[in-house]
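One structure, as structure tokens, below. Some questions next.
Complex shown without one protein chain; remaining protein chains in place.
Labels run A, B and C following the written order; every chain starts at residue 1.
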Amino acid sequence: MSEVAAIDRPDENRQEIESAVVRFAGDSGDGMQLTGSQFTMTAAISGNDLATFPDFPAEIRAPAGTTFGVSAFQINFGARKIMTSGDQLDVLVVMNPAALITNLEDVKPGGIVIADSGAFTDRNLAKAGYEENPLDNDSLEGYRLVKIDMSRLTVEAVKEFGLSNKEALRSKNMWALGLIYWMYGRKREASVDWLKSKFAKNPEIADANIAALNAGHAFGETAEMPAELGTFEVETADISPGVYRTITGAESVSLGLLAGSQLAGLNISFCSYPITPASALLHHLARMKDFGVITFQAEDEIAAAAAALGASYAGSLGITSSSGPGIALKMEAIGLAIGTELPMVIVNSQRAGPSTGLPTKTEQSDLYQAVFGRNADAPMPVISVSTPSDGYDVAIEAIRIATKYMTPVMVLTDGYITNASEPWLIPDPSTYDRFDVTFRTDPENFQPFMRDDTTLARPWVKPGTPEMMHRIGGIERSYDTGHISYDPANHQKMTDVRAAKVNGIANDIPEQEVAVGAAGGKLAVVGWGSTYGPINRAVANLRDEGLDVSQIHLRYIWPLPRNLGELLHSYDQVLVAEMNTGQLRTLLRSEYLVPAEGLNKVNGKPFLIAELEDAIRARLEN
Amino acid sequence: MSEVAAIDRPDENRQEIESAVVRFAGDSGDGMQLTGSQFTMTAAISGNDLATFPDFPAEIRAPAGTTFGVSAFQINFGARKIMTSGDQLDVLVVMNPAALITNLEDVKPGGIVIADSGAFTDRNLAKAGYEENPLDNDSLEGYRLVKIDMSRLTVEAVKEFGLSNKEALRSKNMWALGLIYWMYGRKREASVDWLKSKFAKNPEIADANIAALNAGHAFGETAEMPAELGTFEVETADISPGVYRTITGAESVSLGLLAGSQLAGLNISFCSYPITPASALLHHLARMKDFGVITFQAEDEIAAAAAALGASYAGSLGITSSSGPGIALKMEAIGLAIGTELPMVIVNSQRAGPSTGLPTKTEQSDLYQAVFGRNADAPMPVISVSTPSDGYDVAIEAIRIATKYMTPVMVLTDGYITNASEPWLIPDPSTYDRFDVTFRTDPENFQPFMRDDTTLARPWVKPGTPEMMHRIGGIERSYDTGHISYDPANHQKMTDVRAAKVNGIANDIPEQEVAVGAAGGKLAVVGWGSTYGPINRAVANLRDEGLDVSQIHLRYIWPLPRNLGELLHSYDQVLVAEMNTGQLRTLLRSEYLVPAEGLNKVNGKPFLIAELEDAIRARLEN
Amino acid sequence: MNVQSPPEKLTARDYATDQEVRWCPGCGDYAILKAVQNTLAELQADPKNTVFVSGIGCAARFPYYMETYGFHTIHGRSPAVATGVKLSNPDLDVWVVGGDGDMLSIGGNHTMHAIRRNVDVQLLLFNNQIYGLTKGQYSPTSKIGTKSPSTPLGSIDNPVSAAQFALGVGGTFIARSTDIMQKHLSGVLKRAHGHRGTSFVEIFQNCIVYNDGVFKRFTEKSVQAEMQIHVEHGQPLLFGKDKDKGLILNKDEMRLEAVTLGENGITEADIAVHDETNRSLATMLAQMDPPTMPVALGVLYCEAAPTYEASVHAQIDHARKDGEGDLAKLLHRGQTWTVE
Partner (left out) sequence: MNVQSPPEKLTARDYATDQEVRWCPGCGDYAILKAVQNTLAELQADPKNTVFVSGIGCAARFPYYMETYGFHTIHGRSPAVATGVKLSNPDLDVWVVGGDGDMLSIGGNHTMHAIRRNVDVQLLLFNNQIYGLTKGQYSPTSKIGTKSPSTPLGSIDNPVSAAQFALGVGGTFIARSTDIMQKHLSGVLKRAHGHRGTSFVEIFQNCIVYNDGVFKRFTEKSVQAEMQIHVEHGQPLLFGKDKDKGLILNKDEMRLEAVTLGENGITEADIAVHDETNRSLATMLAQMDPPTMPVALGVLYCEAAPTYEASVHAQIDHARKDGEGDLAKLLHRGQTWTVE
């Protein structure tokens, strides 16, 4: 224990804090994602609210010890509602020099840095680009540095299980987890159970991991921890009762698609081509075969979209999914769906661009593409996912709109939401309103483009239905009959009715509410998608300080809610915060002539609460 | 001559008119396009200004006599500046019943309808859907109907050349042309010469056609024409001196691309995939091999765009071209051009959509796609062609911008402009300013993404240059070095600089001028692209009547001219007239918060002057 | 819309819509349309379970003329759309129609992957070696030297052979016929219909406007017998007016050779026998081209193999064998906790 000063700190002295942000960072091989999810689960069981964000390296498996091989997992947990995974870190745990150099800047001034000093070898230091060992010079002066030779301590702790040194070191993540459990006064039972079941086939591995976990915990509890390191108490948050799980955006969208298809009484044909970060949907749905879900990995994106459309044509619900560049490739097929008025759902998991861009980084820059990105006047409803769990309801809503209005619908989610997770009060599927699809089977007076008076939707007919044979296609169709028509007036009429149908959906969606604050006032901060959390917290914080600011967060991007124009005009200023260069802003300015300004950020990372607070203050204090 | 009343009308009695609109319509096999272009040429030689519009059937070769096989050619010629091919017809020449039924509604009340009564057989009447012969009942009462058995008269006229009846009938278009020449007092020489050279290998065909032409003319001159039919005099227009030709939009863009590449000192690699109406460019450029122009018919649209980009990468100018749906397919490759900052020109010959839409009909509905239609924040300059001859300068400008700023540039033209033609004062290529490209060859301090201070363009390096080897790609590039960079701050910086570079082009384009009228006033009618002609005439007409209305016509769609906001705000009202549902309007409202309203039309046809006049009046009289 | 209930026995006419057929007079597509309608009548195919899917092109207008379900999609994507149709409803009898541009140029990839997956559809490729609808540009099957608006000095790219392509990507059924051979074509279509999996049928089709007579070298009456060989499984590979010519395998050069019976001591025993399950033989047959060799027509290759959609649904059935999934259970899968 030469590296840490010996101070005895009885448990009763835990400092009460409202929330904390902890990040585990190490090599891809160090098991940081597992460590993070165990901590998450335990925090959840302890009654905290929380939000997490994993950060994977772009490379599949980078050489050990390199900066580009660093994998991290961040959790923000607290006794209050948690809206983001946290601006700055209270605690950073690093398993090697590369993790330190790439993560240090996110630690708050005076924050705690816990480093596995055993991994700060010359070789690893060189790989990370350090000329000297930062644990040994004064470069970390602004932080509370705790250096512990976790490597050695882990090897010692698991000695009895007869593992090789390399195998033994695999448990050092659990050692670190044990230490952090101790810091926050957390129980180890859930992780012990989980290790036992995960390694049921290799009990000695399970035992070694448990031993490491206990050793880390014991190290904190019984050994001499430095004065700089505290022990903390994070009380339970005020959370509605019920059964919870954690859920990522990819999970919520997948489950929502399944739930929505059940509410519509349809089978799903999910047709996709792999792409990061969208692939996760394909992976989740591929495991839902017992629900009759068909998944099809097509040869490319337009084939996926075309197959989904073919599936819809044949009477099931065609869904396709991709990320930015892949969505661009689907557009011609989406245009056909718009022209033939078939239902379809397109999920776009946005990532940073243009072109290949930054596949593993998040962005909200496909709003233009979603609303405007096709040839010709081709209106399509667009809705967006605001939090990791929100995808469930959004996916259901997409299916409701697609089938009720016979239209493709685009769902915008993003790389952040896809991978981030939050606790979710598991809903009871039987409490949702059904919206069963009625296929037309009555040949009497049937015309394929005859429209419902209210929705303006055309009928959906399954091939195989007797006496209803008909042809549809991408050339302009005659109003009602659907035959090819080159008639000028007909094209005008059809263009108008396509627009009217989509615009009419505004009457079938809720009026826009104010998320935080009041209608009218000095400033509205408008957002959509994954910026919900940070905007919400920032606005709430500043209202607490007495500033006149409100949050308006959109789910419906197109058509926009019918009261939105009036609502926006009730504020002196409108600030649109987006992770793009101002795409929703363009839409709002053009639709409502409201002098909206933008707060824009495109560095692949979510907004920090502090950034938003600063921007809001700047606007209200001028 | 039983069908026409005998009236002698000496030539001196010609009625002077300022302009006239004549349409020839017949079966696809009747040679209406040739007839029209001969009339055009002769009008041009006679010193008229003019504009023409051909209208082909959508089908390749529809069965003879059907309505969907009707082919037409319209010409508006006059003693004043001609801005459109004409709202309504003064004279309609129809070669069969199908041509009558499909074209009659465009004839102005009291206009002249000349019909080949010999083709109004029971069979043809039935094919066109007539229950009785409209030449024989009073259904054409509102028009000045002239029925002539042109079929029989032609057969008689060419009898001496020993042609079969079928062959003889092929000349009836020339008979009709001769008659119309007589009506407008036109010389036949140019057409006689043209026939001789066209049928140089078949002199008897040439002779037969010439005989038919003369016969038609003689019929008018010597025979007894009905009182209803007039003879007219259209004086020469006030036209700048010089050598003229007629030019279609497809020709002007093709020639402009060639000219622009010469001004830049580059070879062209034109890579495309056929699609109506864009294919015409490929066809024209494929005939320019003696200029070193490479044309490549790729396997599909994205291959065409990718090959064009590869060509630019290798140091020639990559150009690609398509229409709406094909442009959608290219977008991912265009994104790569934006990301790697390589020059490229994309010509979009817009057509009516969505999806396959109406391939042979015009529309301006790809502005959204051009400005916004890609994944991520991916800014790209967009410029548009306003008249059939304007494509020449626009294409040159596109190449100037693309090479100076190292960016793809999209040129928007449309189906109308592509096929329409107008007289063109042939420019002297040597009078254009050159903008030679300098490839970087100096390895000293070279970095592939190092930027020019003013233009923010990166250097263009030809592979093959010694000591400059480097790598570029679609993943976000590090500022300067171009290496792959996942650095958050770098992505922000690169996104910002890409936007700044494109926005900066606004400083390198002319300020927006007022086309007709003055800066400031009651109403500005704003347009872009092929609406130039009708808006121009409508605004000029109403200003002549004393209304306070001006025309602002945009060439530059993105970035917009730097003074445009101020200019638009100087009017009480702004009306954006477009052949779409309001796409430029969205841009102007969002950019300048100007309460622009829309005059929108999507029936596949250009605006009529009268429609515009009505709309303007309605706004100024309220 | 045709809403009368079908009579006991359907005739070719019952498969025709009321829409005016809009190909150029004399286009080979008319004959194919007729052959397809005749074939469906012979098969007594149920119109309500029959779906025609097509891309864009002259050929691709086909569905409008068939009184069945029809989907005229976008250029090149019909095999992908059809795959979705079959995945969603394997009971439908799906025909996919397209031109050489549609299926081998822009749609080449989808054609390839539908074939390799063995999706149970009939893929009818109307090969006129030209882009008809867009007014005559050369296509990937045009022979070198084709003058067209995009190749005024003649095309220079090697054409692709549709049948060799289909064989190379693992097709389980590859056949060929021509527009003008009604009976032969109908026979091939029936075989294609009977085959489970992707039945790839290349139909040489004359585009009278832009590529007239391009197949004359083997379709013209006077040369048909010498320049066509109609292959049949288990039958010797004989051709010629008097069936006096045949194909033998030159073992040393591993090539098929055309020979005349009686010449150089060749007897019928030397003639190779068609084995439609032999991919190598099919490949050699597909390579033959006049004037040195006759064109092989008929079923070049046919192999039984599981269809894609059957395998997909078998997996789903397997996954459901212990009962349909329960959404509420799925939502609770993994670690959960209760807040009181």
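Just so we're on the same page, a contact is a pair of C-beta atoms (placed from the backbone, for glycine too) under 8 Å apart; a residue touches a chain by one contact, two chains touch by 3 or more.
Everything numeric here is computed off the predicted structure, so don't read it as measured data.
Student: So which shown chains sit in contact with the chain we cannot see?
Tutor: Output: missing chain touches A, B, C.
Student: Touch as defined at the start, partner being the missing chain; which of C:Leu10, C:Ala175, C:Ile229 or C:Leu281 qualifies?
Tutor: Of the candidates C:Leu10, C:Ala175, C:Ile229 or C:Leu281, C:Leu281 is in touch with the missing chain.
Student: Can you say which of B:Gly142, B:Gly265 or B:Gly473 touches the chain missing from this structure?
Tutor: Selected residue, touching the omitted chain: B:Gly473.
Student: Tell me which residue among B:Gly318, B:Pro379 or B:Pro534 touches the hidden chain in the full complex.
Tutor: Checking each option in B:Gly318, B:Pro379 or B:Pro534, the one touching the absent chain turns out to be B:Gly318.
Student: Based on the whole complex, identify which of A:Val21, A:Ile275, A:Ile327 or A:Ala420 touches the chain you can't see.
Tutor: The single option touching the absent chain is A:Ile275.
Student: Of B:Phe296, B:Tyr368, B:Trp460 or B:Tyr479, which one is in contact with the hidden chain?
Tutor: The one listed residue touching the chain not shown is B:Phe296.
Student: Even though one chain is hidden, which residues of subunit B still touch it in the full complex?
Tutor: Touching the missing chain: residues 41, 44-45, 47, 190, 194, 239-246, 255, 258-259, 262, 267, 269, 271, 288-294, 296, 298-300, 302-304, 306-316, 318, 332-333, 335-336, 340, 426-430, 443-444, 446-448, 462-475, 481, 483-484.
Student: Which residue numbers on subunit A touch the omitted chain?
Tutor: Missing-chain contacts on subunit A: residues 59-64, 66, 68, 273-276, 279, 282-283, 286-287, 289, 295, 297, 299-301, 325, 355-356.
Student: Using the touch rule from the top, list residues of subunit C that touch the missing partner.
Tutor: Here the touching residues of subunit C are 105-109, 112-113, 116-118, 140, 153, 156-161, 164-170, 249, 251, 253-255, 272, 275, 278-281, 283-284, 287, 305-306, 308, 311-312, 315, 318-319.
By definition in this document, only the chains that are shown with their structure count from here on.
Student: Take the average of all CA coordinates in subunit B, do the same for subunit C, and state the distance between these two points in whole angstrom.
Tutor: Chain centres of subunit B and subunit C, defined by C-alpha means, are spaced 40 Å apart.
Student: Provide the C-alpha centroid distance between subunit A and subunit C, rounded to the nearest whole angstrom.
Tutor: Centre separation, subunit A to subunit C: 45 Å.
Student: How many angstrom lie between the CA centroids of subunit A and subunit B, rounded to a whole number?
Tutor: It comes to 47 Å between the two C-alpha centres.
Student: Which positions in subunit C are in touch with at least two other chains?
Tutor: Within subunit C, the residues that touch at least two other chains are 56, 74.
Student: Could you list the positions in subunit B whose residues touch two or more of the other chains?
Tutor: Touching at least two other chains: 68, 325, 355-356.
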